[in-house]
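One protein chain is absent from this view; the other protein chains keep their places.
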Amino acid sequence: MNGGMSVIVRTVSRFVYGLILVFGFYVIMHGHLTPGGGFQGGAVVASAFALLLVAFGAAGLKGRLNAHLLQSLEEVGALAFLALGFLGIGTAFFYNLLANSGSLFGASVPIGPNSGILDSAGTLPLMNWAVGLKVMTGIASIVIVMLIGARKEETE
Amino acid sequence: MNGITSGFGTWNPIAWTLLFIGILIVAFFVRSFGRKDYKRNTGQTKAFLSGNEEPDAPAGLHVSGDNLYWGMVHGLSAYYKRVRKWHSGDLSDYVAWFIGGLALIFVIIVWVG
Amino acid sequence: MNVGNLPFIVSALLVVLGIYTLLFKRNLIKLVIGVSLIETGVNLFLVMLGYRSEGIAPIYTFAPAGERMVLPTPQALTLTSIVIGLATTALLLSFAVFIWRHYGTLDVHKIKELKG
Partner (left out) sequence: MSALSVHAPVLLIAIPLLGAFAVPLIGKLGRGVRDVFVGLIAAFTAALAGLLAADVFGRGGAASVYVLGGKPFNIPLPSGMTAPIRILLEVDGMSAFMGLITALVTITAIAFSFSYWKKRSGGNMYYSLLLLLTAGIFGMEMTGDMFNFFVFLEVTSIAACGLIGFRVWLGRSQEAGFKVMTLYTVSGLFVLLAVGLLYGEHGGLNIAYLAHGLTGGLIDKIALGLLLTGLAMKAGAVPMHMWAPDAYGEAPAPTSAVLVANSQASLYGLFRVLFTLFGITVSAATTGWILIGFALLTIFVGVTMALVQNDIKRLIAYGAVSQIGYMLLGVGVGLATIVAKPAYGLVAMQGGIFHMINDAACIGLLFLVAGAISRAAGTRDLNKMGGLAHTMKYTSVFFVIGAFALAGVPPFNGFASKFLIYEASFKLSPFLAIIAILSSILLLAVFVKAFQGAFLGPRPASPGGGEAPLGMLIPMAVLTLVVIAFGLFPGFFVERIVTPAARALWFGRDAYISAILGG
């Protein structure tokens, strides 16, 4: 299995990989407007990594996915989320400082059904990005660690 | 301030400790009246086993903790056999205990209370 | 369309199946599946709590005006529960990997070093 799967699988996954990434980032980015958000989008992105791992095998990806880097990025995502929480500590923890402020993501949202404004909702999109970063790197490193564990079993 | 009272009894640790130390002092005082003609390193200090020789303890002998309550555990063996069977180490049994406890509490709460 | 109480029955069935798996299956991986089954049952129950007949997803973006929406809170709860379930399952599976390495078996009746 170390060499990965057949050429059909590899070709298709090389093609689908980019689409999955784009869709995952779309879900993260529109988390405050459409179904989904940081966790869901992050899981989608991580599934692209899992697809690569399955199709090419761990040996085929040697050096491309760095588990240490992924784990560091995971901590960065979590810290960014907390930092966004601390941003509003002047009023209360998690206070949405940027909402309706007119600056970044500061457009006010009309009440009721609307067509969705990407540049709104204050810190929520930023939190989605933070969570998305944490989830995509976290799940990817879980998948990598488990695959390495399974490979050890095969070689022993 | 340092004592607590339950409404029926009271507990004052400072007074208790002082009393304890006082009793200790009295005990040592009484002990000083003891016989002075006690001779160390003579036959008086040897253990007396019905006139038999006292067997020498092998070097490094240590009565381990397991030996201390052997008799008591043996006496309660009927209880221990059952209770140890509960702690079988089997995860399925543990889940069964949880589900059983849940069922019992349902019966008590819904039907009794 | 009226779905009635069917989803509640299904969720109860899932929970019971999960408990059955935990009680009577021997393989550790199957036990993890049992835990996941209970979790799925509870999640289905939570989602059903917020359902209103003829309701649409509770999202304002491009929502038709005047439609009934289902309650958003249970959906948020379910999502949180799914996230927790992911972490739990990953942890349980990695324990199973290490147990396989140390004991050489996945039979729950043979993994009994800690007892008494």
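Read from first to last, the chains carry the letters A, B and C; within each, the first residue is number 1.
One rule holds for everything that comes next: a contact is a pair of C-beta atoms (placed from the backbone, for glycine too) under 8 Å apart; a residue touches a chain by one contact, two chains touch by 3 or more.
Treat the numbers as computed from the prediction; the structure is a model and nothing was measured.
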Left-out chain, listing which of the shown chains it touches: A, B, C
Omitted-chain contact residue, chosen from A:5, A:54, A:78 or A:146: A:78
Contact with the hidden chain (one of C:10, C:59 or C:111): C:111
Where the unshown chain meets chain C, residue by residue: 15, 22, 28, 31, 35, 38-39, 42, 45-46, 49, 73-74, 77, 80-81, 84, 87-88, 91-92, 95-96, 98-99, 102-103, 111, 113-114, 116
Residues in chain B touching the chain absent from view: 1-4, 6-9, 11-14, 16-17, 20, 59-66, 68-69, 72-73, 76, 79-80, 83-84, 86-87, 91, 93-95, 97-98, 100-102, 105-106, 108-110, 112-113
Residues in chain A touching the chain absent from view: 71-72, 75-76, 78-79, 82, 85-86, 88-89, 91-96
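In this section, only the chains that are shown with their structure count from here on.
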Topology of the chain contact graph, where touching chains are joined (line, ring, star, complete, other): line
Approximate Å spacing (C-alpha centroids) for the pair chain A, chain C: 23
Contact set on chain C toward chain B in their complex: 19, 22-24, 31, 108-109, 111-116
Sites on chain A touched by chain C in the complex: 33-35, 39, 112-116, 139, 142, 145-146, 149-150, 153
Chain B residues within the chain C interface of the complex: 84, 87-92, 95-96, 99
